[in-house]
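Here the complex is missing one protein chain, while the rest keep their positions.
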Amino acid sequence: MRKVRMGMVGGGEGSFIGGVHRMAATLDGEIELVCAALSSDPARAQRSAKALHLAPERCYDDYRHMMAREQALPLSQRMEFVAIVTPNHLHFPVAIAAIEHGFHVLSDKPATLSLEEAHQLRTVLHNHCDVLYGLTQTYTGYPMVREARARVAAGEIGAVRKIIVDYSQGWLSSNVEAEDNKQAQWRLDPQRSGASACMSDIGVHAANLAEYVSGLAITEVCAELTTFVPQRLLDDDGSVLLRFSNGTRGLLHASQICCGEENNLSLRIYGEKGGLSWSQEEPNSLWLLRADQPKQLLRTASSQLSPHAAASARLLAGHPEGYIEAFANIYREFARAIRLFTNGTPAAKVMQLLPDIQTGVRGMAFIEAVVASSKSQKWLAVPQ
Amino acid sequence: MRKVRMGMVGGGEGSFIGGVHRMAATLDGEIELVCAALSSDPARAQRSAKALHLAPERCYDDYRHMMAREQALPLSQRMEFVAIVTPNHLHFPVAIAAIEHGFHVLSDKPATLSLEEAHQLRTVLHNHCDVLYGLTQTYTGYPMVREARARVAAGEIGAVRKIIVDYSQGWLSSNVEAEDNKQAQWRLDPQRSGASACMSDIGVHAANLAEYVSGLAITEVCAELTTFVPQRLLDDDGSVLLRFSNGTRGLLHASQICCGEENNLSLRIYGEKGGLSWSQEEPNSLWLLRADQPKQLLRTASSQLSPHAAASARLLAGHPEGYIEAFANIYREFARAIRLFTNGTPAAKVMQLLPDIQTGVRGMAFIEAVVASSKSQKWLAVPQ
Amino acid sequence: MRKVRMGMVGGGEGSFIGGVHRMAATLDGEIELVCAALSSDPARAQRSAKALHLAPERCYDDYRHMMAREQALPLSQRMEFVAIVTPNHLHFPVAIAAIEHGFHVLSDKPATLSLEEAHQLRTVLHNHCDVLYGLTQTYTGYPMVREARARVAAGEIGAVRKIIVDYSQGWLSSNVEAEDNKQAQWRLDPQRSGASACMSDIGVHAANLAEYVSGLAITEVCAELTTFVPQRLLDDDGSVLLRFSNGTRGLLHASQICCGEENNLSLRIYGEKGGLSWSQEEPNSLWLLRADQPKQLLRTASSQLSPHAAASARLLAGHPEGYIEAFANIYREFARAIRLFTNGTPAAKVMQLLPDIQTGVRGMAFIEAVVASSKSQKWLAVPQ
Partner (left out) sequence: MRKVRMGMVGGGEGSFIGGVHRMAATLDGEIELVCAALSSDPARAQRSAKALHLAPERCYDDYRHMMAREQALPLSQRMEFVAIVTPNHLHFPVAIAAIEHGFHVLSDKPATLSLEEAHQLRTVLHNHCDVLYGLTQTYTGYPMVREARARVAAGEIGAVRKIIVDYSQGWLSSNVEAEDNKQAQWRLDPQRSGASACMSDIGVHAANLAEYVSGLAITEVCAELTTFVPQRLLDDDGSVLLRFSNGTRGLLHASQICCGEENNLSLRIYGEKGGLSWSQEEPNSLWLLRADQPKQLLRTASSQLSPHAAASARLLAGHPEGYIEAFANIYREFARAIRLFTNGTPAAKVMQLLPDIQTGVRGMAFIEAVVASSKSQKWLAVPQ
């Protein structure tokens, strides 16, 4: 088994998520970072690449150069896929460039800046059947999220009735964007973040988690987006009533002004026979509730898990795995998908467990429906 | 200090809440149960009264008889207040009868079956200035709920922005009303429960908790009520977007089909500077969150509490107090209010910490606004 | 069913535990307090009795007077049992006086000041077969402690191997006895507390909990008692290795200098097939562990409990019960034992679920063995 060769766009000095992507990519020894366009600022790109022990000739100062130059390398050397870890507005053009040069793409979420772009991207992918596209909906990489999905699919909680997803952060409680916090600045800038800040940044994770675990689609939303901190152009908080495909009802809360919260994403899902509850800040535990029985605490790497969840853990039970490991599961599976695809397995098969462009389109549709519902103060359908 | 004399309407054999009211009333040795109309079924009323060591001559089989006969007793013997622990539809007529006979009233919630009745009751009370009226919004009796209110009032979390209240139960997940579960039967019967089952039973507690702790009023709601179990005439689940008086936003979830949940009521409230989080199933703990500081765990009976919370605990720290004790706080305060009022202190003063008819009217207004919003699928104002 | 008549010795103004005993005794409406010798200081005794609505003629300033005068009352009026809630050194003489006057005794722990006294008390009880003697080992009153015992007895965790009991408090971390803290003063006074402070006060609860849940006897101890705060005459901390009757091993930690702890008593017990874990500060939860299965969370008043635990809860699941309710279970059972015993049921039968003089003797034997082991730095047998 050889290592899959990765290039990266974005993620230079000052980026949080760039380093996470790199640790996640290399954790399992199945991927190597061979080239990068880490920053649009050439000096910063150079410094960043050096810190990463990248070969100087494969450190690029523009993602378009990277695509062209890598394409010119022999097949056995050139990068195989590009990881996109830029602010939102670049996800689309970088993905398009990569696809057109024949590189697979693993993009951070949201897939694009708008639903329209997402549709375009989907069309382009339709026309490039040689390219795989994946999306790092990180939280679906946690073993216990996968276990939750497996339990729902196996009917352990019966037909699903209610889903509550909550993503509460506090880091935007005050005007940090005025204090040179680059992470805050681009997220609150409509040009770089899109139609919503809070929903693009974290709401889309919560919505994806609800759909991933339940196997259901959000069909209608009734939303209230709020901007609490003065002078912001975009929302920093949102609450959404949800309707799902089979009559299931739900609630989604995503807020970045919940002062004192860290990264408090949680899911609760209830069916006719039981329920499941999971919280990202204690990710190795999953509560299983059932009528008239004691709650059960399912745990990462314990002996009672379904195959996908079991395969998603690296350690023995009681040895905590965290965010990097969850992220690494997405990377490892994408690398394996590339290997299988290169060897002839159909794309549909190799991608079946991974978030793909369809997930990306759904995310953008959700964001735009929420924004429109909040403006109109009405229930609105999410385009399917 | 003498004991205050209580009568009770409802709460005979088979009632859950009747026994709780009695334990709460007598826990602190400041109240004695002197008479009761425990059931409209005379045999059941007799058996119930005997089990309670009630004097046979003060065991009544009709609340109207009780009012008349007690009024005829000497002042030093007759009951001073009546506790109403019947299904909802009797709250109003029993309260009216008690008031008209000059007895103070401590009623279970909701105050009445409809907003219109609540308005009438308020009017009757206006005309009977000699009578005190209290409402057992039990959860406001917990020391740490009171501490939360005190911390918000003291500005510790800054101006409030977001409130999330969640009341999840699972006991109505299946059709238990078909199995001779009387608790379920009356709650799901529009004649006895009112316009909503879930909101009248538990939603009104969640709404009250949000208002009590924040000191804010819910002004608008956008609701979705659902009936998941077939053949029910009333909702068993609801989700509500909230707007509060000062621009605060909120979410209220109340559901009785969250299979596997017991009595999971929780509150989270976030302000500009911090937040508070409380959960009824671990009621002796209150989390205080603040920007860039460690979370603090405030505890019942610890040395850092505000006066009202401190006075609401009976034990030393680390000796858990529970639901009965919270309930007993409401009773003890109502008994003290009666004593002070009898001695000439104005009603407004003795009732200032207690839920009263105004709380009752707000509760009914909330329920009816939620029902109307769910029907119209629109944001609606809650009459103030 | 009539109420059982209780007298009380000790528990006047300034006592913590006196009020707890009274709330516990009266919570269920099966016991009434009819007389008391609340303090050896007559003025304090008077004030205390008045606050409790006691008839003045049955408020005594000496427990010996109480015994004599109550004995002279008609059978239908006189107290039936005496609750002893004094400092330790009075437990023995008050119990002896009560027994000799024909009153049943419910004593706070430890039973006596020394093992020798405990043996004497046992002998006296042997000679007074008309008298019942109970001991308020409060923590055995919690429903989930009883459930733990039932699960062990039913073989759910297999043969027991290891027991860890830990009772950590922090209130004696500094020299509070110098600051007029009466609770601290008598507990640290050898004349009133006995050979050990920490073991007599809380260690004996931990040891009892281990034996109660396991059904095993502690047979040998190897202990280290420490006095951390200068000038104390007795220990404020202790650690003990335990051996039990069937080869089970254990650890007991009891300390009052664990700064910041409240009343943190916990039990863990492991057998060949599983384990159980319980913590007093969240008393409504009991963890059940089993090999290769998810942990289960058993809860007070849920539908899966054994008869004794189920009967020990007053509320529905999710409505927390606490320390007073646990205490009240001991009282209610003792009152019922008195009623049955008075009606002719044998003592052995009515007392079978209650801690009795044998428990008291075991407690004193444990305390003295720990003190001796700590002095000799050796393993020592606990007299059986």
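Each chain gets a letter, A, B and C, in the order it is written, and its residues are counted from 1.
In the analysis below, contacts are C-beta pairs under 8 Å (C-beta built on N, C-alpha and C of every residue); 3 or more make two chains touch, one makes a residue touch a chain.
Quick caveat: nothing in here was measured; it's all calculated off a predicted structure.
**Student:** Specify the residue from the set C:L115, C:L209, C:L265 or C:L289 that touches the hidden chain.
**Tutor:** C:L289
**Student:** Of C:E13, C:E224 or C:E282, which sits in contact with the chain we cannot see?
**Tutor:** C:E224
**Student:** With the missing chain put back, one of C:S48, C:S255 or C:T359 would touch it. Which one?
**Tutor:** Here the residue in touch with the unshown chain is C:S255.
**Student:** Decide which residue listed in C:Q120, C:S174, C:S279 or C:T342 touches the omitted chain of the complex.
**Tutor:** In the full complex, the listed residue that touches the missing chain is C:S174.
**Student:** Just to verify: which one of C:L38, C:M79 or C:I157 makes contact with the chain not shown?
**Tutor:** From the options C:L38, C:M79 or C:I157, the contact with the absent chain belongs to C:I157.
**Student:** Suppose we count only contacts with the excluded chain; which residues of chain A make the list?
**Tutor:** With respect to the unshown chain, the touching residues of chain A are 1-3, 16, 19-20, 22-23, 26-29, 51-53, 169, 261-264, 280-284, 299, 302, 314-325.
**Student:** Considering the entire assembly, which residues of chain C contact the chain that has been omitted?
**Tutor:** Residue positions of chain C that touch the missing chain: 157-158, 161-162, 164, 166, 168, 170, 173-174, 222, 224, 226, 228, 237, 239, 241, 243, 249-251, 253, 255, 257-261, 268, 270-275, 289-291, 293, 295, 377-379.
**Student:** I need the residue numbers on chain B that touch the omitted chain, in ascending order.
**Tutor:** Within chain B, the residues touching the omitted chain are 288, 292-299, 302-304.
Rule of thumb we're sticking to: only the chains that are shown with their structure count from here on.
**Student:** Using CA atom averages as chain centres, what separation in Å is found between chain A and chain B?
**Tutor:** 43
**Student:** Using CA atom averages as chain centres, what separation in Å is found between chain A and chain C?
**Tutor:** So the centroids are 56 Å from each other.
**Student:** Any idea how many Å lie between the Cα centroids of chain B and chain C?
**Tutor:** Result: the chain centres lie 35 Å from each other.
**Student:** Which positions in chain B are in touch with at least two other chains?
**Tutor:** Residue numbers touching two or more other chains: 261.
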